[in-house]
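The structure under discussion appears below in the form of structure tokens.
For this depiction, one protein chain was excluded, whereas all remaining protein chains were kept in their positions.
Showing chain A:
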Amino acid sequence: MTIPAISAVTSTVAPSSYLATTPTQSTSATDGAFASTLASAVDNVQGLQSNADSLAIKAVTGDLADVHQYTIAATEASVTLELAAAVRNKAVDAFSEIMRMQA
């Protein structure tokens, strides 16, 4: 007996003006919001790094049209990595500060 797959629910609700103006960040106060934000930031860094890597491969194989394409991508990747590391360090600092709280 084959079980039919459940088709994706298509939303038929038209966005009202209220929904359109509601900021999407309103749900970020729930549990794990910071974790998911950090995870998406890491994904972003990974995407930039892999873009820089593929451009580096193009550079050494002679397929790179513009030299500055690679250097710009590498710069963006490194700055974004530093930004992600800074955000993580701030978060760890805050966590450590809370853990040091004594009654």
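Basically, a residue touches a chain if its C-beta (ideal position, glycine included) is under 8 Å from a C-beta of that chain, and two chains touch if they have at least 3 such contacts; residues count from 1.
Keep this in mind: contacts and distances are computed from a predicted model.
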- Task: Among "Flagellar basal-body rod protein FlgC", "Radical SAM domain protein", "PTS EIIB type-2 domain-containing protein" or "Sugar ABC transporter permease", go ahead and choose the protein name stored in UniProt for the chain not displayed.
- Result: "Flagellar basal-body rod protein FlgC"
- Note on the structure: Given A:35, A:57 or A:79, the residue that touches the chain left out of view is A:79
- Message: Give me the chain A residues in contact with the hidden chain, please.
- Response: 66, 68-69, 72, 75-76, 79-80, 82-83, 86, 90
